[in-house]
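With one protein chain withheld, the remaining protein chains of the complex are depicted in position.
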Amino acid sequence: MKLEVSGLNSHYGPAHILFDVGFEVGAGEVVALLGRNGAGKSTTFRSIVGLVSQRTGQIRFEGEDVSRLPTYDIVRRGLGYVPEDRRVFTELTVEENFVVGRQPARPGVATWTPERIYELFPNLGEMRKRPGGQMSGGEQQMLTIGRTLMGNPSLVLLDEPSEGLAPKIVEQMADAILTMKREGLSIVISEQNLHFAKLISDRAYIIEKGRMRFSGTMAELEANPEIRDAYLAV
Amino acid sequence: MEFLLVQALSGLSSAASLFLVASGLSIIFGVMRIVNFAHGAFYMLGAYVAFTLTDRFSGPLGFWGGILVACLIVSVVGALMEMLLLRRIYHAPELFQLLATFGVTLMVQDIVLLIWGPEDLMGPRAPGFTGAIELLGRRVPTYDLLLIGLGPLVLGLLWLLFHGTRWGVLVRAATQDRDMVAALGVNQKWLFTSVFALGVFLAALGGALQIPRTTVSHAMDLSIIVEVFVVVVIGGLGSVPGAFVAAVLVSELNAFGILVLPKISMVVVFLVMAVVLVVRPWGLFGKPEGTPRAAAGLSIRPWKPMSGVERMLVALAVVAAAALPLFAGNYVLSVSTEILVFVLFAASLHFLMTVGGLASFGHAAYFGLGAYGAAFMVKYLGAPMELALLAGPLLGLAGAVLFGWFCVRLSGVYFAMLTLAFAQIAWSVAFQWVEVTGGDNGMLSIWPSSWASSPQAFFWLTLGIVAVGVGVLRMLVFSPFGFGLRAARDSSLRSEAIGINRKSTQWVAFIVAGTFAGVAGSLLAFLKGSVFPENLAIPTSVDGLVMVLLGGIETVSGAVIGAIVYKALAIWLMSKTELSKLILGATIVLLVVAFPKGIVGFLEDLRHRLKPPRQNGAKPEAALVAKAEAAE
Partner (left out) sequence: MNALLQVEKLAKSYGGVHAVRGVSFALEAGKILALIGPNGAGKSTCFNMLNGQIRPNAGSIRLEGQEIIGLPPRAVWRRGVGRTFQITATFPSMTVRENVQVTLLSFHHRLWAMVGYAGAAYRDEANRLLALVGMEQQAERPCGELAYGDLKRLELAIALANNPRLLLMDEPTAGMAPKERVDLMRLTADIAREKGIGVLFTEHDMDVVFEHADAVMVLNRGELIARGTPEEVRRDPQVRAIYLGEGLLYHDKDQGSAA
C-alpha cells in the first residue's frame, strides 16, 4: 500500500472533528474521498500532512509511520498536498512559484520540471513571468497542482480541485489528473461533486461527520443509490 | 546654499542607520507578522558590543572585524530569542507580540546597565575615515560619505538576495502564506529563524555603525524605535524600498526641520507623516492589510449586563474601599489613591482596546495631557482645583480629537505604531518646550484645594470620580453606541454594510477613552503636586497595557483588578530592587506566554468549566466542528 491511514482522530481546540478515520491507497490508484461540506475531508488531508496539531492515529506512507513528523518532512518524503482554495503565492511569478515547490529528484518516481508542467498545462507556459495574483481561478488551480508536482511526489492529496471552477475548466482538470495517473502517481481527491469524481476515480470513500461511512469501487457506489442519497444528497 | 547641501548630506548619512534598522523590522514583519519592538534593543546592543570589541582590538581589522563580529553576536542573540520566545506566540494577537517584545526591550535595558554601566561611552573613530573632505568650501566627514554610500548598497544587496536566491524566493513566499511553504517541503522554523537573524543583523549593524559618530547610551533603543516606527508607517510596513525612501525622507526632514523649528523638530516629521497617512493610509510603498487578525480579547462569550447580585458585590467593594481612610495611614492612602488613578487610566484603555478593538501603545499621551492641562490651569490661569479638574481633561480630549482622527484611519499594528509615535511627539514637546512646560524639571506646586488637601479627603474625592468614571465606561459598553463600536470591531465589512460609519464611531471612542485618561491624569497632577514629561512617556503607556493584560483583557473588571495588582506590585518592587525593569520585562513575557487571559480571564474560565453545560440549542461542539471545516 502507498498510504495507509488508520484510527485517525483530530481536534480543533475543544471540537473533535475526525473519529477513527481509516483508508488506504494503492500504488497508481486514484481514490476519491467524498462528503459534504464540513464532513471532514479537508481536515483529513490537513491531518495527514501534519497541519492539524491535535491529531492521533497511524499514518503509514510507503510503509513508514509519518504521523509524528513535521509537515515539511512528510512532504519531502514524496507525499504532496494541494490545498483547497489553491493558495498560490500571488506576489510570485509562475516560475517562482515552482521554485518554492522544487525538491530533489526521487528514484523510481516521475521527475517534474517546469517544462513538463507546461506540457501538462499549456496555459501556464504562456504566462511564466506573470504573478500568481493576476491569474484566473482555473489557471491558479493549474499552478497550485504544478507547484506540488515540482516536489516530485509519489502520491498527491488534491483537496477539492473542482471547487469554484467553471464546469469547462473542471473537465480539463480531469484530463490532467488522468495524465498524472498515467505517470504512475497515486492520487487522492476530496470532492463534493460526484459527477467529477466519477470521471477520474477507481475507488471511493464517503466521509460524514468525521466518520467513514462507505468504501468501495465507483461501480459499487453507483449501485447503491441509498448510500449516495444519504450521505451526498446530490 | 553650501550650508543647505551640507545639511542635506548630514541628513543622508543619518538615513543609513535608520534604513538598516527599519528594513530589518520590515523584513521580519513581512514574514512573521510580528512588529519586533525589541528591534531598538538590538540596535543598542549592536552599538555596545561593537564598542567593546573595537575598544579591545585596534587597527582597521580590529575595527571593521569588530563591527562585523558584533553584528553576528547580536544576531545569534536574536535567533535565540526567536527560538525561545517568538515561536510560542506566532499565533497570539498582535498586541501580545508587541508587549512580549517590549518586555525583552525592558530586560535588555537593565542587562546593558549591568554589563556596561550607566555612563555614556565614546567609541573609536573608523580607521581610514577619520578625516573630512571639502565640498563647496565646507568640510564633510568622510565617514558620513561612507554611510551615504552604504544605504543604497545594502538596498541593492537585499534586492538581489530576495529575487536572485532560492532562500529569497522562499522568504517572499512565506511572507504571504507560511503554512503553504511548509506544505511544499520547506522547514519553515529555520526559515523564520534565519529571517529573524538577518533582521537583527541589520539592526545591530545600524547601531554598530553609529559608534564613530555619536556616544553609545541607554536612550538609544527607544529613540530609534520611535523613529523607525515613523519610517515604516510612512514607507509601508513590509517594504524594503519603502523603508529606504522613508528613512531618507525622515532624516532630511529632521536635518532641515531643526532649522525651521529648532525646539520641536519632530513636529515637522509628524506633519509629513500625517499627510502621507491621509493620502495613503498603508504608507508610500505598503499594501492594505489583508483580513485583519482577530483583535485581542475577542471572546466567544458575549458580554451581559451585571446581575443583581453582581451589582451588590460591586457596591460593597466601593463601600469597603471608602472605609479605607478610617484605619489606613497616610502612606497607604497616598499609594491607594495612586492605584485608583491608574484604575481609571486602565479602564479607559480597556474601553479603547477591548470594546473598540484599538490597541493603543500611546494611551499615556492623553493621561499626560490631562495632567498638563490641570497644571496649566493652575499655573497660568490661577484656577482652583475644582476648575482645573474639570478643564484639565479637556487638553486630553483635544489631543485625542487631533491624534485620533489620524489613528482610526489605520488598524492593527499600524494603529499601535502610530499611537506610539504620536505619544512620543507629545512627550518630546513636553520635554523640549521648556518655557511652557518646564521641560525635564516639570511643573511643581499643583496642590488641591484646602478641603481636599488631606490624604483622606483626596482619597474620597478620587474614589468618587474613579467609581463614576469606570461605571460610565461600563455603561457605554451596553449602550447603542457601544453596540455600534463592537460591531465595527467585529467586522468592519459588515458594519459598513449596515450603515455604521466605522471611522467616526472609532474616533468618538478614541476621544471618550482619551478624555477619561485625561481625568485620571488631572487627578494624578493634584495627588503628586507636580507634572513631568514621564507622565506621557512610553513606559506609562505600556504600564497601562500590562495592567489590562494582567487583569484580563476581556472584561472591565479585569482592567480594574489588573491596575490594582500591577500598581501595588510595581510600587513594592521599586522599593526592593534596582533591577525593576528586568523583573517587569520578564513578568510581561511570562504573562504573554503563559497567562494570556489574565487573572479575571483565568477565573472566568474556571467558573465556566465548573458550571453544568447549557441546555438549549445544539451542542456547541458540533457547531465548532462545522465552523472549523468551513473556515478552511
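Chains: A and B, in written order; residue numbering restarts at 1 for each.
Quick note on the criterion: a residue touches a chain if its C-beta (ideal position, glycine included) is under 8 Å from a C-beta of that chain, and two chains touch if they have at least 3 such contacts.
Just so it is clear, the structure is predicted and the values come from calculations on it, not from any experiment.
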item: Omitted chain's touching partners, listed by label; value: A, B
item: Touch with the omitted chain, as defined above, among B:L161, B:V318 or B:A487; value: B:A487
item: Touch with the omitted chain, as defined above, among A:E64, A:E126 or A:E171; value: A:E171
item: Absent-chain contact - pick from B:G128, B:G149 or B:P305; value: B:P305
item: Absent-chain contact - pick from B:V279, B:A320 or B:A497; value: B:A497
item: Which of B:M475, B:I571 or B:L606 contacts the chain that the document leaves out; value: B:M475
item: Footprint left on subunit A by the chain that the document does not show; value: 36-38, 134-138, 162-171, 193-196, 199, 228, 232-234
item: Sites on subunit B contacted by the missing partner chain, in the whole complex; value: 298-303, 305, 475-476, 478-484, 486-487, 489-491, 493-501, 505, 508, 616-618, 620, 622-624, 626-627, 630
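Following the convention adopted for this analysis, only the chains that are shown with their structure count from here on.
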item: In the complex, subunit B residues that touch subunit A; value: 166, 169-170, 172-173, 175-177, 179-189, 621, 624-626, 628-630, 632
item: Residues of subunit A defined as touching subunit B within the complex; value: 12-17, 37-40, 42-43, 46, 49, 51, 70-73, 75-76, 81, 83-85, 87, 89-92, 96-97, 99-103, 147-148, 151, 209-210
